[in-house]
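One protein chain is absent from this view; the other protein chains keep their places.
When the chains are written out, they are named A and B in that same order, and each has its own residue count from 1.
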Amino acid sequence: MEKLIGVWIAAFLTLCIYSFLYRDNPFYRFAEHLFVGISVGYGIVLSIHQGLIPLAWTPFWQAITQWPPGWGLTKLIPIAIGLLFFARLIPNYAWLIRYPIAILMGIGSGLAIPNVMQADIFRQVHGTLVPFSQIHAGTLSGSEIFGAILMLIGVISTLTYFFFSVEHRGVVGGVSKVGIIFLMIGFGSAFGNTVMGRVSLLIQRVEFLLQDWLHLI
Amino acid sequence: MRRQVPLALCFVFGVVMVLIEFSPHPYSKFLYNEVINWSLIITPFALVLGVATLVQTHWIRIRRRAEYWQYSFVVFIGMIVMVTIGIPFGPSHKAFAWLFKYIQTPMDATMFSLLAFFIASASYRAFRARTLEATLLLVAALIVMIGNAPIGDLIWNKIMPFGENLPSTARQWILENPNLSSRRGVILGVSLGVISQSIRIILGIERSYLGGGD
Partner (left out) sequence: MLKQIMQIDRRIIFILVALAVIIPTLLKVSFPITISEPTRKLYDYIEDLPSGSTVLIAFDYGPSSMAELQPMGTAFLRHCFQKKIRVIGMTLVTEGATLGYETMQEAAKTTGAIDGVDYVYLGFRPGTIQVMLGMGTTINNIFESDYKEKPLAEIPMMEGIKNYDQIDLILDLASSSTTEAWITYINTRYNQKIAAGVTGVIISQMYPYLQTEQLIGLMSGLLGAAEYETLIETPAKATKRMSVQSFVHLLVFGLVILGNVAFFIQKRENENV
C-alpha cells in the first residue's frame, strides 16, 4: 500500500515538473518549492545525524565526561571554532565567521599545493613524455607513435592557447590556433557525452511512468 | 583582531600542512592527524549554517511578500516534515527513506531530465557549422553521439563491409587522443592556477574569502 501511494505521489510530482515544458505554471512552482524544502530538510537531518553528532557531539561528550581529563579536551577548541560559523546570523559579530573559514582555507590550501603538484602536474607531464621513451625502446606500434606525437602537440598547443602573458601573434598565434582545434574537438566530445547523460535521466523517468505507474511494460 | 588574526591562522595552518607533507617524523604525523581531525570537526558546522541561511532567505521572502512568497510556505512544510521524521528516528528509518524515495528522488531526477529536451532543442537551433572551429566541435559531437549509441555500430556493421564497430572505435579514438590532449592542457593550466592561488591565500595576498568590512 505504501508503495502504491508513493508511486502515485511520485508520478504526480514528475508530471508537475514536466508541465514546465509547456510553460511556467503553479503546479511546477509547487513542485519546485516542495523539492527545495524536502532537500533542505534532508540536508539538515544528514548534517546532524551523519555530521555533527559523530564528528562534533560525540568527541565533545567524550571530552567532558572523560576522567581524568586528557588530550581529548583539545577537541573542545575546534568545536568552539566551528560554533563561530553561527556568528554570521548575528550582524554585530558576523566577522567572527572569518576564523573558521580562514583555518579551513589554510588547511585546504596547504594540502592542495603538494598533492595537486604531484597528481596533476608531475604525473600528467610524465604521462605525456613517457611514450617517447617507449618509442626509443621500440615497444610502440606505428599508430601508438602517431598518438604519442599527437598528444604532445595537443598538450603544448592547448597550454599555449591558455598562456596569456604573450600576445598571440606569429609562432605563438599559430600554435595557439592548433590548440583551439584540439579544444574544440574536446568540447565536442564532451557535448556528445553530455547528450547521453541528459537523455539517460529522461529515459529513467519515462520508464518510471510507463512501468511503475501505468504498468504498460 | 578582525582581519589580521584570521590571516595569521590561515598562514600558520597552510604552512604547517605543506611542511608536514615533507616530514616523515612521528610528531609531524601526529600533528597531521590532529589538524585533519580539527577540520573534520569544524566542517559540519558550515553545512548546518548553509541550511540555516536558506531557511533565513525563505523567511525573508515571506516577510517581505516577495513574488511567489506563498510558495515559501511549501518550502517550510517540506522541510518540517523531513526534519520531524528524520531527527528523532535517523536517516535509515523506513519513513524517512520513503519520503526520500517517493518525493525527493522523483523531483530531483525529473528536474534534471528536463535538460534532455532543452539540449535537443538547442542542438537544432544553435549547433551550426559556421566556422572551422564550430565545424570541428559539431563533427566531434556527432561522432561521439553515434559512437555512444549501440545502434550506431549495428547499422554500420550491417551496411559497411569494412571497419567493424567503426562508430564506437572512432568515438574511443577521439576521447583517447585529441580529447585527452586538450583536457591535459586544461588540467595543467588549472593546476598551476590552483597552486598559485593556494600560495596567495596562505601568504594573505588573496583575502577575498574574508568578505568585505573591517
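Basically, a contact is a pair of C-beta atoms (placed from the backbone, for glycine too) under 8 Å apart; a residue touches a chain by one contact, two chains touch by 3 or more.
Keep in mind the model is a prediction, meaning the values are calculated, not measured.
Colleague: Going by the contact rule already stated, which one of A:L13, A:V36 or A:L55 would touch the omitted chain in the full complex?
Modeller: If we include the chain that is not displayed, A:L55 is the one touching it.
Colleague: For review purposes, identify every residue of chain A that touches the missing chain, sorted by number.
Modeller: 21-22, 39, 42-43, 46-47, 50-51, 54-55, 58, 107-108, 111, 115-116, 118-120, 123-124, 126-127, 186, 189-190, 193-207, 210, 216-217
Colleague: On chain B, what residues meet the omitted chain?
Modeller: 33, 36-37, 39-40, 43-44, 46-47, 90-92, 97, 100-101, 104-106, 108-109, 111-113, 116-117, 119-121, 123-125, 127-129, 138, 141-142, 145-146, 148-154, 165, 168, 172, 175-176, 179-180, 183-184, 186-187
Convention: only the chains that are shown with their structure count from here on.
Colleague: Mind checking the centre-to-centre distance between chain A and chain B? Centres are C-alpha means, answer in whole Å.
Modeller: Computed value for the inter-centroid distance: 3 Å.
Colleague: Using the touch definition from the top, list the residues of chain A that touch chain B in their complex.
Modeller: 2, 5-7, 9-11, 13-14, 17-18, 20-21, 29-52, 55-56, 59, 74-75, 77-79, 81-83, 85-86, 88-89, 95, 98-117, 120-121, 124-125, 127-128, 147, 150-151, 153-159, 161-162, 179-196, 198-199, 201-202, 204-205, 208
Colleague: What does chain B use to touch chain A in their complex?
Modeller: 2-3, 5-7, 9-18, 21-22, 34-35, 37-56, 68, 71-72, 74-83, 86-87, 90-91, 96, 98-117, 119-120, 123, 132-134, 136-145, 147-148, 171, 174-192, 194-195, 197-199, 201-202, 209-211, 213-214
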